[in-house]
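A single protein chain has been omitted; all remaining protein chains appear in their positions.
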Amino acid sequence: MQRERYYTLTASCPDRVGIVSRVSGFFSSHQGWILETSLHAQPPDENEAAGDEAAGDEAVGRYYMRVEIRADSLPFMLTELRERFRCVADELNMDWKITDSAVKKRLVILVSQQEHCLYDLLARWQAKELNVEIPCVISNHDTFRGFVEWHGIPFHHVPVTLENKAAAFAEVQRIFEEVHGDTLVLARYMQILPAGLCAAYPGRIINIHHSFLPSFVGARPYHQAWAKGVKLIGATCHYVTADLDQGPIIEQDVIRIDHTDTVDDMMRYGKDIEKTVLARGLHNHLEDRVLVHGTKTIVFR
Amino acid sequence: MQRERYYTLTASCPDRVGIVSRVSGFFSSHQGWILETSLHAQPPDENEAAGDEAAGDEAVGRYYMRVEIRADSLPFMLTELRERFRCVADELNMDWKITDSAVKKRLVILVSQQEHCLYDLLARWQAKELNVEIPCVISNHDTFRGFVEWHGIPFHHVPVTLENKAAAFAEVQRIFEEVHGDTLVLARYMQILPAGLCAAYPGRIINIHHSFLPSFVGARPYHQAWAKGVKLIGATCHYVTADLDQGPIIEQDVIRIDHTDTVDDMMRYGKDIEKTVLARGLHNHLEDRVLVHGTKTIVFR
Amino acid sequence: MQRERYYTLTASCPDRVGIVSRVSGFFSSHQGWILETSLHAQPPDENEAAGDEAAGDEAVGRYYMRVEIRADSLPFMLTELRERFRCVADELNMDWKITDSAVKKRLVILVSQQEHCLYDLLARWQAKELNVEIPCVISNHDTFRGFVEWHGIPFHHVPVTLENKAAAFAEVQRIFEEVHGDTLVLARYMQILPAGLCAAYPGRIINIHHSFLPSFVGARPYHQAWAKGVKLIGATCHYVTADLDQGPIIEQDVIRIDHTDTVDDMMRYGKDIEKTVLARGLHNHLEDRVLVHGTKTIVFR
Partner (left out) sequence: MQRERYYTLTASCPDRVGIVSRVSGFFSSHQGWILETSLHAQPPDENEAAGDEAAGDEAVGRYYMRVEIRADSLPFMLTELRERFRCVADELNMDWKITDSAVKKRLVILVSQQEHCLYDLLARWQAKELNVEIPCVISNHDTFRGFVEWHGIPFHHVPVTLENKAAAFAEVQRIFEEVHGDTLVLARYMQILPAGLCAAYPGRIINIHHSFLPSFVGARPYHQAWAKGVKLIGATCHYVTADLDQGPIIEQDVIRIDHTDTVDDMMRYGKDIEKTVLARGLHNHLEDRVLVHGTKTIVFR
């Protein structure tokens, strides 16, 4: 359903008295109609994790927020909003950005040879459930060219071999830049991204890993799960960092299995979890609901 | 773990520009340290439920909030806080209250002959997981007198028969008043409360119903579920109103069953859901996280 | 993964001593290698549902079984297997059938204008996760013609109006017969099937209803759920009977929502449950794991 146009402010700053008052005061002084506000005070980590230990007096938490404002309630346009808000942000020493619901994010999909996540993402895009442009799909196989092109989306086949790995990922990056990609999603892309590529787009590359991390990192997680005899299997959507399968977790879910399930059965059940977890994580990312705090995420539902 | 003392403001008012600014401005002007803020704008119902129909221009949503403020950050005590906040509240036409984490709520438990919820609640109370006083337990059977009294909690046996129903519930109400009860929890209490008692304590009587409402209202819900052949059974924690099993839902959960499960199996699995759902709902109620909006609830997690 | 060819016996008969012995004895006498055996004794309903009442002496339960036998372990072909097994079946007064994993079932899909279930089913079919032929897709709209035909599957547009309803469903039935359909799946098909069509294919028409039945029967279940304020929403896969949304339930699942979710949000979350529940139910149906017992199902996982 078409919602009215709105701006989304996401911000974080050192915790102190008066943050909410300052930010909400700014908007109300301009008669800005706030549609949704999410706030979270993250206590200093040492204190929290340690529990019983005394934190230093100087330990300061961090404050996170996400605010949706109806665009037509403000007496100025986005550029001026950003300019005016900069004063508030500077005062509070904020990391911040304001996005516009009328500007669709540009999502580039990387895929290998399994179709479940690709079909799922394109179905959501068709249904306008994902408010994105998909300027292209890139794959290390040519398998899904026809399917992708049928949807009117350009398809790039960039094979990856042991020898050409650097060149291949340079090409991936070149395409991503060329199409002005905002987010790169690995929809069961079975290649490990080079560290440089990961570092180039922090918080902008999203992967779906087919296990309930931190269990079963790396290759063949369903085989690992089968060998261990766990009673639930899962999937994890996370930001990609140079550290394999260790980036900040955005979303996870699990499904029950039992002793009758083979590795193939687990793969089959797992696909359902994979595509759902990826879609939920991606949806929250695209709506600017995911804020990264160190190696963890705040997800404003 | 012992948290520092804090006040909890819960409030609702007609939606308009500047509510958050006004309230957070009030606290920050007194250097009040806000620990947690939850906000929710409930759109006008007609508009929402209808979806595609145009709402009248005059339709106004309702704004809900819950704010935790560290007690020692304010330069005055609770009485003065309430007095000063009244100006803000009046201006915004608010329904509001402020509670104090140092003042334990007084929880009266009604129980019949099944022990699972009673044991569960007393275990949580022992573990200080529930921050309450339990001034007494009331039952229509004498079964759990020993168990309750062993915990140092007074036990009242108030039998209920077809003939004495009015008198019995007058006695229940008398005891509840005498011990200055805040919340009355029906921990698998197998009697229907008279309408007058329900009306006397709106939003203060909590029941656990052993089905996933609105399915299987009334008696023997597990038998109904068995007969229907559902694949999941559930439990529902809700506020009690004069309308049987129809009060605002606070929390629900389900568990998977299959064709091998008898009604007895379902009762056994169901108990686990019942006690967990009751405890979660009650916990949120006691922390003032549940706000009633008509026949529904807002639960600030 | 390709499994070896196998036969699947599904059967039910009045419960008595020696059923398993007779059936397994038959197979072992021919050196039949049993891959999987599922057995279930369904007690007489009156006894079970009533719980505390004495069942009549003559009340007899019903025995259900499903057996997979490796095809190449038997010294004869399917026709002879059926002939020989008939003696055992007659002796036990069985309803039974034997299917062959090498013969793919023929699945006809009915769809309206929502793509999520259609994309999901075709992705599973592409991945050979569903071991079926799809001889055609039928729709009351022309929306998905291109998508379906791109997959090499014939598409039939059979519009349904108030006036042509009888003729339209006669045409649906004609097509189903013409393509020798085994199973008809309503993948979010937004028309009510006439009673005659339902009766013509008992246990062969599968629907996905977008609520956790028996709650929210009929139209706009997400609006009903929103109005009620439930904390979980669900979906139900069931066999279609003439009684709307009342057929035997095959599979159900739920997902958590909260007060922030609009009807649109619920529809979006609901889709994920709908397609997964439909796929799981359909998978079990296609593997002959679902046996109907009156208004309920036995699902041999």
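To keep things simple, chains are lettered A, B and C as they appear, and every chain counts its residues starting from 1.
Just so it is clear, contacts are C-beta pairs under 8 Å (C-beta built on N, C-alpha and C of every residue); 3 or more make two chains touch, one makes a residue touch a chain.
On a predicted model such as this, the values are computed, not experimentally measured, just so you know.
The chain that is not drawn here is touched, among residues B:Val20, B:Val67, B:Val108 or B:Leu122, by B:Leu122. For chain A, the residues in touch with the chain missing from this view are 40, 42-43, 48-49, 51, 212-216, 223, 226-232, 234, 248-254, 258-260, 262-264, 293, 295-299, 301. Take chain B: the residues that touch the chain left off the picture are 1, 36, 114-116, 119-120, 122-124, 126-127, 129, 146-147, 150, 258, 260, 264, 268, 271-272, 276, 279-280, 301.
Chain C meets the missing chain through residues 1, 17-18, 20-22, 24-25, 27-29, 31-39, 41, 51, 73, 256.
The rule is simple: only the chains that are shown with their structure count from here on.
Chain C has its Cα centroid 36 Å from the Cα centroid of chain A. Separating the centre of chain B from that of chain C, both taken as means of CA atoms, is a distance of 40 Å. Of all residues in chain A, those that touch two or more other chains are 1, 36.
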